[in-house]
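Missing here: one protein chain of the complex. Every other protein chain is in place.
Each chain carries a letter (A, B, C and D) given by its place in the written order, and its residues are counted from 1.
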Amino acid sequence: MLKSHQLLLERHFQPVFAPVDLEVRGGELWLITGANGAGKTTLIRLLAGLARPTSGRLLREAGTVAYLGHQLGLKADLSVVENLAFAAALSGGDALPIQRTLERLDLADASHQAARTLSAGQRKRCALARLSLTPASLWLLDEPYANLDAPGVKVVDALLAEHLDGGGACVMSTHGALRPPDLPWRELAIQPWEAPA
Amino acid sequence: MLKSHQLLLERHFQPVFAPVDLEVRGGELWLITGANGAGKTTLIRLLAGLARPTSGRLLREAGTVAYLGHQLGLKADLSVVENLAFAAALSGGDALPIQRTLERLDLADASHQAARTLSAGQRKRCALARLSLTPASLWLLDEPYANLDAPGVKVVDALLAEHLDGGGACVMSTHGALRPPDLPWRELAIQPWEAPA
Amino acid sequence: MSRAKRIFHQFGSPPWLFRFAGWLIPWLWLVCIALGAWGLWWGLLIAPPDYLQGESVRIMYLHVPSAWMSYSIYLLMAIFGFCALVWHVRAAEIMAMASAPIGAAFTLVTLVTGSLWGRPTWGTYWVWDARLTSELVLLFLYLGVMGLHSAFDEPRKGARAAALLSLVGLVNIPIIHYSVVWWNTLHQPGSVGVDGSSIHPSMLWPLLIVALAAKFYYGANLLSRTRVRLLEENRHRRWARAWVTGGID
Amino acid sequence: MSGRVLLPLLRRDLLLAYRRRTELLLPLVFLLVVVSLFPLGVGPGPQVLARIAVGVIWIAALLATVVSLDGLFRSDFEDGSLEQVAVSGHSLARVALVKALVHWLVAGLPIVLLSPLLAIWMNLPEGGLGALVASLALGTPTLSLLGAIGAALTVSLNRGGQLLSLLVFPLYVPILILATSAVSSATDSLPYNGQLGLLAAGLVAALTLAPMAIAAALKLSLE
Partner (left out) sequence: MSGRVLLPLLRRDLLLAYRRRTELLLPLVFLLVVVSLFPLGVGPGPQVLARIAVGVIWIAALLATVVSLDGLFRSDFEDGSLEQVAVSGHSLARVALVKALVHWLVAGLPIVLLSPLLAIWMNLPEGGLGALVASLALGTPTLSLLGAIGAALTVSLNRGGQLLSLLVFPLYVPILILATSAVSSATDSLPYNGQLGLLAAGLVAALTLAPMAIAAALKLSLE
């Protein structure tokens, strides 16, 4: 689905991390781990095509990706349902299962609230709900567990399991404490860049 | 330090949670728990005096509080050190220990980076560094652990332990998975509001 | 508790205000319609045409009362706003915000009728006369209050912000008014002034009657809006539910 | 992937505009307020006002456009919606076209519709009204398209508003000159088809070229 070769990005002429070689296949779940500031967010944005690598190559199979970043991409003035309907239309997905998804993420009560009035966790849930409405085969998630309570974490794991069962793949960043308990995963620990001697 | 009596806040003429009675004394650590959307952030903002309760009373001892919310209060264009120096001046605290605090929070390398270039976790660390520079006796922290890696969580616990030892108090919200392991704490579980029959 | 204070608190109690307004509104409408019909009939059909302006002078019976209302409603709105800010009385917040669209409507009517009147009398729809200009600025002030109110999605917050703005505006209205009057007379002495000095009693009486009717109209409209708002906001409370299901009035 | 996103995006943006419908009125009110400042600043004499009427109305239209431009991509950028659109694989140029269209519908069209009132206010000589409306109708879409390039370039900057005006005003100069000359010709009973033709040509050029520039600028801002 996705293959990177010696992927590198510089900030202020200083590489953020050591070159990354990664090959993601259908059905695989990759965890990107590293301390705060290691470069997880940077790497995921590179993989999503939102930033241009300084050097190295990135190959991505045709087809869309679903991306979830620190900015969730919700319009504050639209209600939860309206946000999701637009997301579905944008990715060419199916708008029908919105109601079911909302129930699953325990957002049904808030479904007509404007996104600006949601709590941090509710907002995260709304962004996660997008995932199950897109036909994207590759998910790129930056700290999907942040701000979620325990049941929320469980729902994410269930969504992930379904996605992987269906042949999809996922690359996500995490801080280690929370890892999907029942799923097989592979880890990419981000290495700091070292100047060649 | 702080005492609330039947504290209540309405949003759209609907109380967010059941009236809250809370008494916080020096040396105590209170965890505010509740599912996503229960009202933890709302309650902490009430306690900080940032929102006005619809009804109920709130008494706070003289003296400042330190507040850490979802918005961290860092100026994106100032460096880490400049941000902290201003925070110290604002709270009438001491600017001298900045360097030591930065080392403790593992921010020394980034200390002259502008806050806008920090990663999510580094930004959180910078905001937490403020806490040890203020003389505030009451800390109000909204999800202090979010976005932190494991060593970061440990540092927060150490900071908390020191603060409580010195007779300070702390009220913080959390999602349950992460709780300070070595500290005695008391829990306030937020109850949903129920309309009187 | 002193008597005045008790009345004040009672006025701030939603169910009491809701019921009191419900009782008062029909009477206000009754007086408004009776006075309005009488005054307009007198003014539009009976009163003599002006020896200079002819029949077009009859616009005055709409124009002048709305001009008076446009300023006095702003004053009332600011007073309600003051109560809302200082004592946090929800009823005052509602009434301040309910006043704004009524006042803006009167201001607009003043501007439109004035323009229509200006065409036959001055030969143009609009001149930058002092009174016209300050009426226009007043419309902007109203629009600002309404715009600010509706831009918030938490109604109470919006109402208090708009109330604060209306108070700032109240301080400024006299300043604006005097500066504009002074501006115009300074730049353009002998401009086309609005001549209201000598109105014949046969025209003054219907004018006063229509003006009184306008006041009752404001009262009735204000209380109706307030009632709707109170019901909407208290839909979770027992008294509102009971009223909707027909329990009590 | 083609154009399928255009309709949902158009619908969403119009819905957003409708959600904040008081804000819909704001470009209009801004225009009214700015125009009404001139008599106050310059003096109420009808002759002087008539002399500067076209210029004032068109400059006010420029300012109203620029003031509303800053928000064109900003909220989409800040809340991450723009990232979502970019990742979705749709052509950003088409997206840009839709955004510019919505901007014109919300900020440009009302100016066109309101211009007769402004003409009365500013005492514009009789014969000029038709030319004023026509020049605004042909010119304001170009303002939106050119302005969107500036908005896209400055969207990632903290306070883009003023920088934006610096970037776009030079681009607006030819439009301003053509439009005001069309109206002055009209009030002098001269033909003004030439100017209108040039304005139309400018619009066509902007329609074909600006979307690509906007898309490139957006991609740059996201990096």
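Following the convention adopted for this analysis, contacts are C-beta pairs under 8 Å (C-beta built on N, C-alpha and C of every residue); 3 or more make two chains touch, one makes a residue touch a chain.
These numbers were taken from a predicted model, which means no experiment stands behind them.
Visitor: Check each of D:S115, D:T140 or D:T180 against the chain that is not shown and name the one that touches it.
Guide: D:T180
Visitor: Which residue from C:L143, C:I209 or C:L230 sits in contact with the chain not drawn here?
Guide: C:L143
Visitor: On chain D, what residues meet the omitted chain?
Guide: These residues touch the chain not displayed: 20, 22-23, 26-27, 29-30, 33-34, 37-38, 40-43, 48, 51-52, 54-56, 58-59, 62-63, 67-68, 70-71, 75, 158-159, 161-163, 165-166, 169, 173, 176-177, 180, 184.
Visitor: Contact with the hidden chain only, please: which chain B residues?
Guide: 48-52, 64-67, 69-78, 82, 86-87, 89-92
Visitor: Name every residue on chain C in touch with the hidden partner chain.
Guide: Contact residues on chain C toward the absent chain are 85, 137, 140-141, 143-144, 147-148, 151-152, 154, 157, 160-161, 164-165, 167-169, 171-172, 175-176, 179-180, 182-183, 186-187.
Definition applied: only the chains that are shown with their structure count from here on.
Visitor: Please state whether B-C or A-D has more C-beta contact pairs across its interface.
Guide: A-D
Visitor: Go ahead and note the Å separation of the Cα centroids belonging to chain A and chain C.
Guide: 55
Visitor: Centre to centre, by mean C-alpha position, how many angstrom separate chain A and chain B?
Guide: Each chain's C-alpha centroid was found; their separation is 28 Å.
Visitor: Considering chain C alone, which of its residues make contact with at least two other chains?
Guide: If we look for residues of chain C contacting two or more partner chains, we find none.
Visitor: Give me the residue numbers in chain D that touch at least two other chains, ranges are fine.
Guide: Where chain D meets two or more other chains at a single residue, that happens at 20.
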